[in-house]
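The other protein chains are all here in position, but one chain of the complex has been omitted.
The letters A and B name the chains in turn, as written, and every chain counts its residues from 1.
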Amino acid sequence: MSAAPPARGLSRRALLGIPLAAAAAAGAGFYALLRRMEAGHYDPHAVDNPLVGQAIPDFAPLPAQDPASIGFGSADLRAALHATGRPILVNFFASWCVPCRIEHPQLMAMTGAGIAIWGIAYKDQAADAAKLLGEEGNPYARLARDENGRVSIDWGLYGVPETFLIDRAGIIRGHWAGPLAPETVRDEVSPLLRKYA
Amino acid sequence: MIRALVLLIFLAVPLAAAFAISDPAEMLPDPKAEARAEAIGRQLRCLVCQNESIEDSGADLARDLRHIVRQHVAAGETNKEIIAWMVARYGDFVRLRPPFEPLTWLLWASPALALVAGAVIVAFALREKRPPPAPLSAAEQRKLKDVLKS
Partner (left out) sequence: MIPELGHFALALAVVIAAAQAVLPLIGAARRDAALMASAPSLAFGQFLALALAFGALLWSSVVSDFSVYNIAENSQSLKPLLYKITGVWGDHEGSILLWCLILALCGAAVGAFGRALPAAVRARVIGVLGATSAGFVLFSLTVSNPFVRLWPPPWEGQGMNPLLEDPGLAFHPPILYAGYVGFSIPFAFALAALIEGRVDAAWGRWVRPWALAAWAFLTGGIALGSWWSYYVLGWGGYWFWDPVENASLLPWLAGTALVHSAIVVEKRDALKIWTVLLAIGTFSLSLCGTFLVRSGILNSVHAFANDPARGVFILVLLALVIGTALALFAWRAPRLLPTGIFAPLSREGALVLNNILLCSIAAVVFTGTTYPLFAQLLAGAQISVGAPFFNAAVLPLAIPLFVVMVIGPMLSWKRAALAPALIRLWWVALAALAVGVFATFHTAIFPALGFAASVWLILGAFVDIIARIRLFRLPLATSLARLGGIPLAAWGGAIAHAGMGITVAGIAGMAIAEHRIVAIAAGETVDLGGYRWTLEDLRDAPGPNYSARLADIRVTRDGRVIAVMSPGRRSYPLQRTTTTETAIRTNLLRDLYAVLGEERDGKAVLRLHVNYLAPWIWLGALVMAAGGGLSLADRRLRIGAPLRRAAAPVVAA
């Protein structure tokens, strides 16, 4: 074959350009995901909670985690929301969970600022939780105990800590999995609290 | 940073959870019901260990979910109802077999689309007119002569 004549037809040229276009699109997608991952907006291991925007799940009153605290059920939560007319944060934690200690100062700070935080201890020993709260302070207005973790599953919990923001109508407005960093509190939790106050 | 911390929660989940064994006590006594529960469990994703079904995983949460599936099976619920129960709590993420909905049309159509694309390429190739073989260059003529002579 001598020098090939120029290709005929635009369609043939376009067809042979498809692989490049497809690879470029896929590459751009991967790049966008990598950038989001770096920025912390995308986490392949995180699960979005489908309850956001919906009413809190119903659950029978849970017992108190330790003698010093008061347990609660969904009815108590709704009553309190109705009575105060202000949003409440529900925080799931456990004394055996290392990251929970990382977010503990943030919880203390929010309680100090007058924000109501209700806690649910996930599969925790009464004595351990009491010890932790004794040492580092108790941010919880009420602290219930979910011994077998079933109520937590009704909330779509997949790890501890997780935090939910409930508005006064009893609708879940915010959900954070993993420890709340000071920046998360400043940039995400506080604005939502103000919005639904 | 946040990512690293989230991973910390699951310190107990290294490369692969080695204990995918559940307590036989939590298995249903009726083998048919147990088989159904297992089939449902294989369609549900273990949320903390990624890419394993709850039947394969040794994670604590997977064990709880296995247990719940069996309770619902024992209560006589249909597979659909049980999966819907899980989806209400964990979203479509929990389904290893994605539902057929607008978002996944492309996914479920992928085998057919791939075949159609293949057919289109073949049709395109067959339609093309083939030029007659190019005449031999002077050098090739000479070489051909050499070859034929020898």
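The rule is short, and it goes like this: contacts are C-beta pairs under 8 Å (C-beta built on N, C-alpha and C of every residue); 3 or more make two chains touch, one makes a residue touch a chain.
Quantities reported herein were computed from a predicted structural model and do not represent experimental measurements.
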Specify the residue from the set A:Arg12, A:Lys131 or A:Arg186 that touches the hidden chain.
A:Arg12
May I ask which residue of A:Ala32, A:Ala113, A:Ala169 or A:Ala197 touches the chain that does not appear here?
A:Ala32
What is the set of subunit B residues that contact the non-displayed chain in the whole complex?
14-16, 18-25, 27, 42-43, 45, 49-53, 56, 91-98, 103-104, 106-108, 110-111, 113-115, 117-119, 121-122, 125, 128, 130-131, 133, 140, 143-144, 147
Please give every residue of subunit A in contact with the chain that is not shown.
1, 3-7, 12-13, 16-17, 19-20, 23-24, 26-27, 29-34, 36-38, 42, 44-45, 47-48
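We adopt the following convention: only the chains that are shown with their structure count from here on.
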So how far apart, in whole Å, are subunit A and subunit B when each is placed at the average of its C-alpha atoms?
27
As the complex stands, subunit A meets subunit B at residues 1-2, 5, 12, 15, 37, 40, 43-51, 97-99, 102, 123, 148-150, 153-156, 158-161, 177-179, 181, 184
Complex contact set, residues of subunit B against subunit A
1-3, 5-11, 47-48, 50, 60-61, 64-65, 68, 87-91, 93, 121, 124, 128, 131, 133-134, 137
